[in-house]
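Of the protein chains in this complex, one is absent; all others appear in place.
We call the chains A, B and C, going by the order they appear; numbering starts again at 1 in every chain.
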Amino acid sequence: MKGIAVIGLGYWGPQIARNLHQIGDVLRMCCDSDAVQATAMGRAFPSLQIVTNVEDVFASDQIDAVVLATPARTHYDLASRALQAGKSVLIEKPMAETSEQAQELVDLAHRLGLVLMVDHVYVFSPAVQKMKELLDAGELGQVMFTDSVRINLGLFRHDVNVVWDLAPHDLSILDYLLGRLPKSVSTFGSAHSGLELEDVAYLHLDFGQGLIANIHVNWLSPVKIRHLMIGGTKKSLIFNDLDLQEPVKVYSRGVTVRSDNVEDRRRVLIDYRTGDVWSPHIPRTEPLRKVAEHFVDCVRNGRTPLTDGACGLRVVRILEAAQRSLPAYGEHIKL
Amino acid sequence: MKGIAVIGLGYWGPQIARNLHQIGDVLRMCCDSDAVQATAMGRAFPSLQIVTNVEDVFASDQIDAVVLATPARTHYDLASRALQAGKSVLIEKPMAETSEQAQELVDLAHRLGLVLMVDHVYVFSPAVQKMKELLDAGELGQVMFTDSVRINLGLFRHDVNVVWDLAPHDLSILDYLLGRLPKSVSTFGSAHSGLELEDVAYLHLDFGQGLIANIHVNWLSPVKIRHLMIGGTKKSLIFNDLDLQEPVKVYSRGVTVRSDNVEDRRRVLIDYRTGDVWSPHIPRTEPLRKVAEHFVDCVRNGRTPLTDGACGLRVVRILEAAQRSLPAYGEHIKL
Amino acid sequence: MKGIAVIGLGYWGPQIARNLHQIGDVLRMCCDSDAVQATAMGRAFPSLQIVTNVEDVFASDQIDAVVLATPARTHYDLASRALQAGKSVLIEKPMAETSEQAQELVDLAHRLGLVLMVDHVYVFSPAVQKMKELLDAGELGQVMFTDSVRINLGLFRHDVNVVWDLAPHDLSILDYLLGRLPKSVSTFGSAHSGLELEDVAYLHLDFGQGLIANIHVNWLSPVKIRHLMIGGTKKSLIFNDLDLQEPVKVYSRGVTVRSDNVEDRRRVLIDYRTGDVWSPHIPRTEPLRKVAEHFVDCVRNGRTPLTDGACGLRVVRILEAAQRSLPAYGEHIKL
Partner (left out) sequence: MKGIAVIGLGYWGPQIARNLHQIGDVLRMCCDSDAVQATAMGRAFPSLQIVTNVEDVFASDQIDAVVLATPARTHYDLASRALQAGKSVLIEKPMAETSEQAQELVDLAHRLGLVLMVDHVYVFSPAVQKMKELLDAGELGQVMFTDSVRINLGLFRHDVNVVWDLAPHDLSILDYLLGRLPKSVSTFGSAHSGLELEDVAYLHLDFGQGLIANIHVNWLSPVKIRHLMIGGTKKSLIFNDLDLQEPVKVYSRGVTVRSDNVEDRRRVLIDYRTGDVWSPHIPRTEPLRKVAEHFVDCVRNGRTPLTDGACGLRVVRILEAAQRSLPAYGEHIKL
């Protein structure tokens, strides 16, 4: 592998740059059209080449992979050009503004044999990894419902609503944990600022077979909550991302239907199982470091990323459907 | 006032009976078709007349008010007969199974000049009273959204789904706090037991003017949560019914849109206000005691209850619409 | 067994009476010198014989066991007379005002072959039973320290200070869990009301071999805390009596000294073990019910109570030493 360039030095760019820098000799170049940002980066990392024109990145023969940390509306254009210039690409979420664009990027990367990875950063968090392990081992039984709450005060975005801003985190976690697309999406929301962008919204995903997922995203909540509950037929779990001491708790609690008497509902017997709560130790590693390492590994060794373009596409398809449902009062959009 | 009879001695009946007993010499009679329950009540309150046939209640000239603590499906029939026998009525929620029945009861009570009250018990809780006071004083500004979470493991009901079981609490609180009917309702839910009754559901109420209310009710949650968030343009509050020490918290936090530049969304300026959190002292009085006192006061002095038949009817209308929306994947039902 | 009488109908008496009543046909008589209390009890339990003179209890041949729910200063006198009248005795904590009195009661009961039990109610709580089971199974390794916090606002007692009021709970738990007397006690405290009774105090118990126990009792705390931490060489646990969902948590965390290089302290290697947190299911049974059942069982079958007079005596000895230490600024009192 030759080297990596980070394009976009707003909030996320310097963070991924710092992580790439720490994992060894791969980060070569940073680019931001804003000279102030670019200069600041240069001071922090004197050994890097700093440019303000993306063409310099695409033209460089020292670079075989780029990280796109630019606004969502630029992803398709920049990623297409990067791929066509022969660079592998890691894109900040959401991957693109439309599923058509996302699909094109997937196809392009496939045709050119390049790595296309999306920064679904939660997938690389130790807590989500532990949850995946538990689900795959059948610890929870069959999943009946999931409920996500991702709310806090601000930060308002001027370009996308709260669904496109916050829901990709939950959608990428669900995509990873459940491993399949929902059948349909409905979304309710409301806008309260002059931005005319929804700042409170609820997404409902129907996965079929009784499995429903709800996601509450909110920029107006007076308190910060990061909560994911997964209800299974055997056990249930709660991931509280703000609980540093016990982020994941597994509950040996549930109901068992003993007699499934459909003729006479009153004679159905329901047992309540109460049991222990168990909080597995979750190591405190920085997920973005894992993202950086994984991208480098995939580029170097031609591997398919855990969060490849296809994952990014699935998340964009759901966001797109959610967006169509919003003005239609939660109309049921099939995928 | 002559005296009160409690009909139905399951879970709620003995509790309201105990409260009526404590407030003075008004409780005269208890009735349950199950002789075991009736006998147990007689042992606990030796001075009461215990009967197993409701006709004995309706025929008694010692009784001018009855409390219906029977299953929802019996409410309409028993309440009609009680009113026609000249008795004022306090009904456990939900008031009836359909809005037509509820409307008929309202009309009947009105025609006969009798008191018809619904046990919307939360309305009488000190926390909800404090919240009403804050809202009416304009402390929160305009309400933008409310979010209720009322979830726990069980208890499964065999006659109604989780919406009819748990949502009446939140609907009656919202009815009291906001003082108006929503314009439309959508409900998502799923059933996972042999009961074929939804055990997880989300209700969305659209009150117009950007105000949306979400209610999450769930019989499958491994943890118990009783949480109501109200987001206002000036302040926000959270009512946590399980926090004995600080059940209500008021947050001086929010956003202010300084420049409402609709032509150019990117130039809208948003200020974040951070401020104090204040938890008003909430006295620990038993709401059911207040319900009992209020009913006696209304019967004795011919007053209109705070939670009269009209309130009960409004809640039933929302439940009915929610029920229609459920099988239609959250279809938007106008009220 | 003939029957039981409860003497003293203040706060605790009616509660133990209710529990005795529920476990079957054993409660025969209640006694309080205050006719108002006695009459109220008579109304609640019409089948009981109500007296206002303890002589009537001691003289009754229907009674072979009494429960003393009277102030601590009366315990010795009433218990002596009850035992001498041939009645087994269950005494509310603390057992007596001095260790001499407690010793006499132990000796008297032994000589007469009667049951003498102390109401160390926490010992019968499911949480403490689970903790005992874990300790006895060696789950925690060797106990290094315990730390109790039992604080809240009020209720001020007019007869005893906060040490005699609240510390008996922790002392009886420690007595049960550790199974031995501390070697010495030191107590710090301060009085802030006109009562001139300490309302804030800290007890330190030295059990030898590095094991120290600290108890913080406080009537002036703005918040209520009921917390017991037990640090072991293998694992540690925390009992939070106010956490209804997870009262006991076991932490697989600790330190391991790998190289015990006493010559050169700087070369001692310390490993930190981080691990899971596990919260065993604790059934919600009322401890006082277990106390009632256990006392009846011991009287009926001549068994030695789990919390016999000897336990009560040990707790009184510690309280007595703590009391001596208080005015002497925490003087180290050997037991």
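The criterion applied here is as follows: contacts are C-beta pairs under 8 Å (C-beta built on N, C-alpha and C of every residue); 3 or more make two chains touch, one makes a residue touch a chain.
It should be emphasised that the depicted structure is a prediction, and the values quoted were computed from it without experimental measurement.
Of the candidate positions C:G13, C:P126 or C:G254, contact with the unshown chain belongs to C:G254. When the omitted chain is restored, the residue from C:V36, C:A137 or C:I270 that touches it is C:I270.
For chain C, the list of residues touching the undisplayed chain reads 144-145, 147, 153-156, 158-159, 184, 186, 188-197, 200, 202, 204, 206, 210-212, 214, 216, 218-223, 229, 231, 233, 235-238, 251, 253-255, 257, 259-262, 265-266, 268, 270, 272, 274, 329-332. Residue positions on chain A in contact with the hidden chain: 46, 223-224, 245, in rising order. Seen across the whole complex, the unshown chain contacts chain B at 245-246, 252, 274-281.
Note that only the chains that are shown with their structure count from here on.
With rounding to the nearest 5, the Cα superposition of chain B on chain C corresponds to a rotation angle of 180 degrees.
For the self-contact between chain A and chain B, the two sides draw on mostly identical residue numbers; the shared fraction is above half.
A centroid comparison over C-alpha atoms places A as the chain most distant from chain C.
Centroid to centroid, with C-alpha atoms defining each point, chain B and chain C lie 42 Å apart. Chain A and chain B have Cα centroids lying 39 Å from one another. Shown for chain A are the residues that touch two or more other chains, namely 274.
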